[in-house]
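Selected chains only, in their assembly positions.
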Amino acid sequence: MNSYAAAVRVGVAGATGYTGVELLRLLSRHPAVQLAAAMGAPGAPPRLVPALKRLWDEPVKGLDLDTLVDRTDAVFLALPEHAAAEIAPSLVDRGKRVFDLSGAFRLRDAGLRRRWYPKTPESGPSVVYGLTEQNRGSLPGSRLVACAGCYPTAAILALQPLLQAGLLDLSGPPLIIDAKSGVSGAGKTPTERTHFSECHGSLSAYGVFDHRHAAEIEQELGTPVTFVPHLLPIDRGILETIYATLKPGIDESAVASALQRAYADSPFVRLTGADLPEIKHVAHTNFCDIGWKVNPHTRQLVLISCIDNLVKGAAGQAVQNFNVAFGFDERLGLN
Amino acid sequence: MNSYAAAVRVGVAGATGYTGVELLRLLSRHPAVQLAAAMGAPGAPPRLVPALKRLWDEPVKGLDLDTLVDRTDAVFLALPEHAAAEIAPSLVDRGKRVFDLSGAFRLRDAGLRRRWYPKTPESGPSVVYGLTEQNRGSLPGSRLVACAGCYPTAAILALQPLLQAGLLDLSGPPLIIDAKSGVSGAGKTPTERTHFSECHGSLSAYGVFDHRHAAEIEQELGTPVTFVPHLLPIDRGILETIYATLKPGIDESAVASALQRAYADSPFVRLTGADLPEIKHVAHTNFCDIGWKVNPHTRQLVLISCIDNLVKGAAGQAVQNFNVAFGFDERLGLN
C-alpha cells in the first residue's frame, strides 16, 4: 500500500488498549509509514486484536525494547504513564523519535510533575508539548513529543486564541470548563466506575478540583481554571462547555475574528459559530469543532469545543504531530 | 386497592405523553386517589398505553371537558402549554383543583410571560408555584398549582438555601448552571433532534442564552443566571453542575449547614456532600440528590444536583404537591 519512497519505520508500544488500537488502525494505512512493530505493555501476554483482523494479524506480544529499537525509527507510546516514564528516555537515547501519549512528560513545573506524574524522571530529554496547532514550529526538531491530553486539547484550542488576543476579562473567578467525556477515555481496564450497568443511563462528575488535566490546561493557558469532568454514557467523544467573561467592549465578532485568524491554516479545526458543535460530527475524525455564543448584556461567552478523545484527543493528534515532525502533510493518513 | 375513607377523585389530561403515563403509573397505585379519568389532548384519537396494561386498560380518548368536570375533584394537566393555558382557568372556575405541569402559569412577570408563554391569559386564577419544598405552606389553599419545571427544580433546590443564607458572592458574573437532561424531557413528538440516531453516542448544547427555564430560575432565585442545557443520550434524568463563588470567609461547612437546615424535614431531598450524586441513583424516584465541593483557594463552589425529570421534575412533584395540597403525607404514593 505504501506509496512514499522512504517510509518511516514506526512502532507502537501499548498496542492493545483503546488508544493503541486506534494508532494501529491509523498507522496501518498511513501512506508514509511502515508499521514495523506493535507491542503490548512490558510483560503483557500475547493478544490478538479482532477488530484489526486483515489490518494487523499478528499477535501483539509484551514489549521487547531491543527489538523495538532495531526495527523502528519512530515510536508511539500508548503505555501507562509509569512505563512510558521509564522507556521514553531510553528510546530517545538510542536515537528514536518518540511520541508519548501517556502524560508522563506533559507538565514542565517540577512540583506539579512530582504530584501528578511521580514516576517521571526529574531530568531527561527536552520535550515538545504536542498540541499540533499550537506548536507546529517546534515539532520538526523534536526528539520527545508529549502529546497533549484529551481534555486539554479541546480546552486549549478553544481558549488560547482568545487569551492571546486579550479578549477575556480575567479579573473575576477562574475560567470554567465543564467537560463531558465518553468512557473510552478511562481506558480498557475494567473498573466498577466503567462497568456498563453503572454508566448506562447515567451521568456523573468526578475529579472535581482534583484532576491533573487542570494543571496541564493551566500550564498552557497561563491562567487558573475551574475544571469539572463528567463521565458520559457514550464510548467516544468529548464536549466541553466553557464559560468566560469578555472584556468590556468586546463583542461576538471579535471572538469570531480571533478564532478565524488562529485557525485559518489548520485543517483539523472547524469553526461552527452559533451552530454549536455536537460530538456526533467529530466522532471517528481528527477534527476539533468549536462554536460559541455571547450574551452582550452580561458579557458572558459560552464556547463549545468537541473532539473524539481517541483521535484528536490521542492517536490522531499523535499522528498529526508525527506528520509535522517528519515534514509530511499534516493530514496524511488522517482523513 | 384504595384504603382511604374518602379518596380524591382525580383526572389526568394529556395522559399519553411521557409525563402523562408517569402520572397514570403513580396515581393508579396512590392509596388516597381514585383515578377517575385519563384523557388525551383535545381532539386526540383514542390510544392504548401498552406499558400500563393491568394498571390502566381503557383507551385514552381525546379531552372532554364536561366529563372531566363531572368525574373529578382534582385534575393534573400534562398538556401542551397552549391547551393548558386555555383549560386550566375553566377547570378552576368550575371548582376543580388544578395541578398544571405545562409551564403556562409559572412566570409572574407579565412581560416574560408574554414572551415565553404567549397563550397564557393576562389575568386569571391566583397561582401557587409548585416546588413543594419551597412552597409547602401555600399549597393547602391553592386552586391552581403551576408545578415547577424540570431544570428549575434541580437548580432552585440546590441554590435557594445558599442564597437565603447569604453565602454566595453575587458581585461577579451570573451564577452558572450547566444542565444535562435525558431526551424524554423533550416530549414524545418525534423530531430530528430527538431521533435515535442523532442522539445516540452524541451530546449537544441547545437554547444557550435563550431558554424559558432560565427566566423561571431567575424569578425564583432573584438573581441572574447563565443557563446552558445539553441533550444527554439517556432516556430520563437531569444532572446540573452549578458554579458559584462563596463570600470571603465562607467555607464548606457553612454550605453543608445551610443545606442540612433547609432540608431537615424534606423526605425527597438527599444531601450527599462530597460523594457527588449520579443520575443512576435518582432515576425512577422522586428524590433530588445534591452534592458539593469547595475550592478554598479560589472560593469556587461546585454543586451537583440530580433528579429524574419525569418524576421529581414532573409527575412525582405534581403528586407531591397534590399530597400537601390535600393534607396527605407528602410521601403518599411516591416511594
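Each chain gets a letter, A and B, in the order it is written, and its residues are counted from 1.
Definition applied: a contact is a pair of C-beta atoms (placed from the backbone, for glycine too) under 8 Å apart; a residue touches a chain by one contact, two chains touch by 3 or more.
It should be emphasised that the depicted structure is a prediction, and the values quoted were computed from it without experimental measurement.
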Item to check | Full complex stoichiometry in copies [only 2 chains shown in place] | outcome: 4
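The rule is simple: only the chains that are shown with their structure count from here on.
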Item to check | Centre-of-Cα separation between chain B and chain A, whole angstrom | outcome: 40
Checklist entry - Which positions of chain A touch chain B when the two form their complex? => result 172-174, 176, 178, 180, 198, 200-206, 208-209, 224, 226, 228, 230, 232-237, 239, 241, 243, 245, 276-280, 283, 293, 295, 298-300, 302, 304
